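Attaching a single structure in structure tokens format; questions to follow.
Of the protein chains in this complex, all but one are displayed in their positions.
And then chain A:
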Amino acid sequence: MTYAAAPDVAWTVDESTEAPQSVLLARMPGGEPVVLPASAAQIWLVALESRDAGEVVARMADLTGEDAETLDAPVRDLLDDLVGRGLLVAP
């Protein structure tokens, strides 16, 4: 079981931007758009393949070369925010 986009959320990668690309998402059918730029977009994509916040942090540390301890708080904050806004469902 991994994180998942909420059932009423549409999302897509905006390939018009430079890599790392941003992610555009919104609750359907009338939700306000949310743009996750660069790192936040990576966290979204990694979360959809991760079983908990700790795994997201570890994978992001691997991807970015940053220290996991440094990433821990901002990654968890973003995940909590996305879950709180009904965009992401925690495992």
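The working rule: a contact is a pair of C-beta atoms (placed from the backbone, for glycine too) under 8 Å apart; a residue touches a chain by one contact, two chains touch by 3 or more; residues count from 1.
Note that in this section contacts and distances are computed from a predicted model.
Look at the chain that isn't drawn here: its UniProt entry, checked against "Osmoprotectant transport system permease protein", "2-nitropropane dioxygenase", "ABC transporter substrate-binding protein" or "Cytochrome bo(3) ubiquinol oxidase subunit 3", names it "2-nitropropane dioxygenase".
In the complete complex, the residue from A:Asp14, A:Glu49 or A:Asp62 that touches the missing chain is A:Asp14.
Contact between chain A and the absent chain runs through residues 5, 8-17, 22, 24, 26, 28-30, 32-33, 35.
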